[in-house]
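Before anything else, here's the structure in question.
What you see is part of a larger complex, with each chain still in position.
Labels run A, B and C following the written order; every chain starts at residue 1.
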Amino acid sequence: MPHRVYKVVEIVGTSPNSTDEAIRNAIEKASKTLSHLDWFEVVETRGQIADGKLAHFQVVLKVGFRLED
Amino acid sequence: MPHRVYKVVEIVGTSPNSTDEAIRNAIEKASKTLSHLDWFEVVETRGQIADGKLAHFQVVLKVGFRLED
Amino acid sequence: MPHRVYKVVEIVGTSPNSTDEAIRNAIEKASKTLSHLDWFEVVETRGQIADGKLAHFQVVLKVGFRLED
């Protein structure tokens, strides 16, 4: 049986509401084209400001998924 | 036309409720004295504990704003 | 009077709902066996994905507490 191998891609999710929603948006998007998503880690949290208010959060994620054998 | 130049300042927002609110509090405060706020990035997330419970979040941000020409 | 000394331990809280709740879960758990909890800092935010959706957040914290004299 071959040993499992994973690939890691970097994705940036955004949300005007919360950092958690930005993370969920990124994962939802990634799941549309990638199978076997397994874990994520937050690389960076940043965002844009407009008119003196937070406009949207930008959360940079690494997302790992298992490659098919 | 001169090229845009930005300044970055470090601000710590606090909130008893959530990390996102701590970020919004820091930006709201910064916007009272600084114009042209453009972006932020989270440098560190920490907090105080009292009586075995989270007392408040402290989120350290870098906030960038455009300098007037 | 002896000078205060603190110890720092590393704890990972989890939550299916939010990063903030994962932090609160870790602190609540730590407070059951450790006294004088004083502060925390987030070391890493990650999580598991199942069926293309975020299954739970995992937030790694350092938690500091004062040692008895």
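One rule holds in what follows: a contact is a pair of C-beta atoms (placed from the backbone, for glycine too) under 8 Å apart; a residue touches a chain by one contact, two chains touch by 3 or more.
For clarity, every value in this text was computed on a predicted model and none was experimentally measured.
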Identical protein chains in the complete assembly, only 3 of which are shown: 12
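Note that in this section only the chains that are shown with their structure count from here on.
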Roughly how far is chain B from chain C, going centre to centre by Cα mean, in whole Å? 23
Chain B touches at least 2 other chains through residues 19
Within the complex, chain C is touched by chain B residues 18-19, 44-49, 52-54, 57
Which bits of chain A are touching chain C when the two form their complex? 19-20, 23-24, 27-28, 31, 37-42, 63
